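Below: one structure, written as structure tokens.
Shown here is a partial selection of chains from the complex, left in place.
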Amino acid sequence: MSDSAHDRGVQMKLPRFDIKTMGPAIALILLCIIGYALNPAFASEGNITNLLTRSAFIGIIAVGATFVITSGGIDLSVGSMAAVIAGVMIIIMNNVVDTFGAGVTTVLIGCGCSVILGLGAGWANGFLTTKGKIEAFIVTLGTMGIYRSLVTYFADGGTLSLDFSIRGTYRPVYYDSFFGLPIPVWVFIVVAIVGWILLNRTAFGRYCMAIGSNEAVARYSAINVDRIKTWTYVIQGLCVSLATIIYVPRLGSASSSTGVLWELEAIAAVIIGGTVLKGGYGRIGGTILGALILTTIGNILNFTDLISNYLNGTMQGLIIIVAVWLQRGDWGRARRAKT
Amino acid sequence: EDKIKIGVSYPTPTHAWAAGMNWHAENAAKRLEALYPDIDIILVNSPDPSAQASALEDLVSVNQIDALVVLPFESEPLTDPVLNVKKSGAFITVVDRGLSQPGIEDLYVAGNNPELGRVSAAYMKTRLKDGDNIVVLRGIPTVIDTERFDAFMAELEGSGINVLDHKHANWNRDDGFEVMQDFLSRFPDIDAVWAQDDDIAIGVVAALKQAGRDGDGMFVIGGAGMKETIKSIMDGDTLIPIDVLYPPAMLATAMDLTVANFKSNGPVAGRYILGATVITPENAEQFYFPDSPF
Amino acid sequence: MLEGDRSDDLILHADRICKSFGTIPVLFSVSMGVRVGEIHALIGENGAGKSTLMKILSGYHAPTTGTIHLDGKPIELPTDGQAEKLGIVLIHQELSLAEQLTVEENIFLGREESRYGFLNRTHMRAQVRALLSELGLDVAPDSRISDLSIAQKQMVEIAKAISRNARILIMDEPTAVLTPAETAIFFRQIRSLKAQGVSIIFVSHKLDEVKEISDRVTILRDGQWISTKDTADMQPDSMAQLMVGRELSDLYPPKTEPDVDVPKVLRVRNLTAQGGVADVSFDLGKGEILGFAGLVGSGRTALFEAICGLSDVHSGTIEVNGRAGQFASVAQARDAGLTYLTKDRKEKGLLLNMGMRPNLTLLALPKFIRRHMINQRAEDEALVTAKRRFDIRARDHRVNMRDLSGGNQQKLLLAKIMESQPNIVVVDEPTRGIDVGTKQQIYHFIAALAQDGMSIILISSEMPEVIGMCHRVAVMREGRLMTVLSGDEINENEIVRYAAGLKEARADERLSA
């Protein structure tokens, strides 16, 4: 086989790859055009900033979910986990404020606890899935219920509010900007880049895909399957805790309704982005676009009163289906071939 | 074992108002059981109408209750299940949401949803003039929300105040924040916000402050009587000048009345409608319960 | 038209077929036909396009140009196995059984017998039982496929094809994983089908089998038709020459004398392990090639999966390079210099939905890490080297493993194992589905590795391979080591008698080099 054939092969593949990658991007651009057509204020700087900041929560969580799903798992507990972490964080900060004052120390203690809790909760999901050998769906359905009811219990059914004295210190984490972009957006960007590198440029990412693709092959290839799978849940937990850290200063409160349905949104973002639900193929870039698409849909619906409020869900459902259908293109074939 | 068993069934608190109601109910249960050793109060909450129907079945078949205090999730779906409890001979107290068939309950204790909407609109009219713009953030699409909203719009009619748009913020702070952000991007001129609920109002205020549009006499009206809101009214905040009460203690009130049916001399029956009081800096103190989660 | 073919007696005939995947051409105007009651062999190098042609003949692929004639009439074959209704049945090269279903369910998949809408399970089960016993396959109809060994799966696949009452049975390397004993049973079935007038096309890299069973042979090279001849006119050597396009020298490299004094790199004593391995003891010397022979299910795979940290060891001791070697994971075994090449490349060997590069480096990935990241340049270099070393032919280097030809997949798997630079390597059916030309290269490669001091365990069901390559040959039967043969004892007769239990296990000398 000649070298020129090689080169030809490479060139031929590229456009196919592009279509696949471009799918979610095209869907997002279409949505933006629709938004602008409905109301030019859609493109205002303020709105774009709001949109990006909002995407940060789901986006950061979805980056974690990309790892879990790529390695063949699923995590339904993220929304509840965010709620309980936010709750405990607030309780802790309110308690230490007397000792450490309302300064940065208290906030850092809160953030530290958030990270520890996220890692712990993620590890628990991973441990039960791998060592307990229980289907991830069941484990995380269980912990979803547990975390949700714990936050309700801590808040006594109501709302946990951050001490007003701390809010001033913590507020900038959500509301301030840095080089024109709000801090949550920066966090999102950093998480996305780190996630992309981790998935595409490190052995860990390779192992995630291998496990999702075929666990037995992974085992025969000297991969510690249980350890890698547990790590994906731990990463998911870490992402949830980061999302929580930028969520809490927004309203300074957590309740049993915090983070409801975030798990479905996160998974939807991942799938819209082109990651395969059954594992083996993951795309962080797609996930980011997926999160942006979901947020944009909600934003657009708030920008028009053309349709009855009650039908928001219908529009949302239709747009999601059409967005995925748009990018299906080559996908249908690719997926069929996989099975 | 000849205790009088009173079952109390209500929706699982998923937002702060309901948690306040739960708090008042739990306190009432403790107080009443301490007061009357032969009274046994069983509190059960349910996450959805059909779970509540199941819970009612369980209260009859397992606990064999003598009286039921029920705050139905929704009127329609729980009419039949409550009727079944009634057939077992129990005394029925219905709270807040009336059943869709009259005459089942012995006692009815309720807040007033249309009144809440009406009072809010009436206040708007006192502060705004013809041509002023408001936006409305609604609750979860349910009958409660519809009743409040319809009464609000009816009261506003003919005043010349424009309702720019109304969206559902689901009695949720986060949704309130996001919907308000979008309203602010969309409408350059908003003079007031009806948030219908204090939770939504907190999100709305955060969005206003973020956008720096909380000055110029702009104000937000929530509802229900959250302790933080009442506190800030007491402190003379102008952004949320008043609140409209939807008493979270109504379930506790109903429990008191139900126990009174067994413990007082005369039978207790009839309808107790609690008003939608406007909370102002003058009367705020009496609605302030710092220990309640709401 | 093919020379010597009268098209009227051809039942199925491919006429000037061209096939491209995307823009990559794979077949160039290939013609081939099969007569009624004929066994027609198709041979060619890996990637020559045999499987592709078979898929076209059974409707799984549509030809880019050219026509298919069935019973002399041009026909457009229906896709997705529907051609079965026309009496054309294909056994895919890559096993195609549903892993979670039972043997019975798989054999009748797609043409279940129902009465009043209900499955007639007793009848189907009886048929399956009869079929399995005819094939000498010792599995119950309700065993799950995932619990079977790969050879058993292949036999089930054959049973499935036979049970379909085909007029034309197309088999893509059915014997690749079978031992001679099973192959003999299989050939008996084939002959009886032929006697019933069934036409059979089969692909094989085992040229002696081709010589033994087929009536005619078609040879492909690089997607081109080379020739179609009566088998009687050819010898395996001439077939190989036509396939490869050059003269093949000796298939096996000359054997070197094993050195008696070399250090022992692997020492196994009284090993009992999962999968029925009982009380196995043997030694492996540095630079030695030790063969393992035995029937299907004799426990060879189970033995080495236990040694390499893939399944549980119950008792006994393992010593690797002088140190205790009870590995809890494959990674430990790899780091100690011991790696295992699985024979189940589809389920355990390769990630079929990924490309060649990640597959090649998966086992040895730590080697490719620089500053916590995968060094993609080094990976690319490794791929280029591996392609050259193992003659891996892909017309497109970003192709998914799934779309690589079977033999080239096997070569990549071999390359993957070698990438971790082991000093002891266990290769389980290493030349499965590899053409003679490449086989020769691989044999020389293995011999060279042994010369350089690598120790090799060669598990193989191809008797000539074991005999031609190994310094010593261990024979297993029902999980026990029967004997270790060396020198002149290494001959087919001796091996078969131990493997079949006709000779008792020898206690003496079995550990010595």
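Read from first to last, the chains carry the letters A, B and C; within each, the first residue is number 1.
Convention: contacts are C-beta pairs under 8 Å (C-beta built on N, C-alpha and C of every residue); 3 or more make two chains touch, one makes a residue touch a chain.
Everything numeric in this text was worked out from a predicted model, so none of it was measured.
Asks: Assuming the shown chains are one of each kind, how would you write the subunit formula for the complete complex in this file?
Replies: A x2, B x1, C x1
Heads up, the rule we're going with is that only the chains that are shown with their structure count from here on.
Asks: Starting from the mean Cα coordinates of chain A and chain B, work out the distance between those two points in Å.
Replies: 34
Asks: Roughly how far is chain A from chain C, going centre to centre by Cα mean, in whole Å?
Replies: Spacing between the chain centres: roughly 44 Å.
Asks: Could you work out how far the Cα centre of chain B sits from that of chain C, in whole Å?
Replies: The computed centroid separation for chain B versus chain C comes out at 73 Å.
Asks: Multi-chain contacts only, two chains or more: what residues does chain A have there?
Replies: In chain A, no residue touches at least two other chains, as defined above.
Asks: Which residues belonging to chain C are in contact with no fewer than two other chains?
Replies: Residue numbers touching two or more other chains: none in chain C.
Asks: Residue numbers of chain A touching chain B in their complex, please.
Replies: 39, 41-42, 44, 46-47, 50, 54, 152, 155-159, 161, 175, 250-251, 253, 255-258, 298-299, 302-303, 305, 309-310, 312
Asks: Quick one: which bits of chain C touch chain A in the complex? Just the residue numbers, please.
Replies: It comes out as residues 22-24, 310, 329-331, 333-334, 340, 342, 347-354, 358, 362-363, 365-366, 368-369, 372-374, 376, 393-400, 402, 416, 420.
Asks: Can you tell me which positions in chain A touch chain C when the two form their complex?
Replies: Residues in contact with chain C: 1, 5-6, 8-10, 12-13, 197, 201-203, 206-207, 209-210, 213-214, 216-224, 280-281, 337-338.
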